[in-house]
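For this view, one protein chain was removed and the others were kept in their places.
Here is subunit A:
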Amino acid sequence: MSVHKSMSSRAALHAFVQRSVLLGALLAPLSTVEAADPLPQPQGAVILTVTGAIARTNGPDGAQFDRQMLLDLGETQISTTTPWTDGIQEFSGVLARDVLKHVGAEGDTVLATALNDYTVRVPMADFLNNDVLLAMEMNGEEMQISDKGPIWIIYPRDDVPALQNTLLHERWVWQLRELQVQ
């Protein structure tokens, strides 16, 4: 039994190393450049924590961001409809891809957890291949917890027909609290 266990965990480790090497190669230039200086400490309330396989942190819990730190990464707008709202909404926030690159994330899956502990597994490819937004404003107003704030993962649904898939709905995490890179 123990032999079997060690075998399987070794195999898993091997697979993990392989994947990491692959993705590492992909992200290498960014991570090496930015790994040099650590992240600054958040000044305001922490609204997002990135943990797991990341190169840059600013504390024992991983990389913590306040609203301003996220905005400093560059704002992006997406206007799209969502299944949970009426009409077209103007979202503004930072690209998930930029945040993950900023902390030197290396992995192929991101576990997204909401304030109510709702957790869903999002493939890294979603963020790399699409302009997925970590939206903080809807229609020019800062999103409160009562309207799916402080962060809502927004897919550019109206622009990319392939994203208009009900199976993807579970990845539109609202009240996002944490991203764990695996």
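What to note about this one:
Here is the rule we use: contacts are C-beta pairs under 8 Å (C-beta built on N, C-alpha and C of every residue); 3 or more make two chains touch, one makes a residue touch a chain; residues count from 1.
Simple rule for what comes next: contacts and distances are computed from a predicted model.
The chain that is not shown carries the UniProt protein name "histidine kinase", picked from "ABC transporter permease", "AsnC family transcriptional regulator", "histidine kinase" or "Outer membrane receptor protein involved in Fe transport".
Summary of contacts with the chain left out: across A:Q41, A:T85, A:T119 or A:Q164, the touching residue is A:T85. Summarising the interface, subunit A meets the missing chain with residues 82-86, 115-116, 118, 144-148, 166, 174-175.
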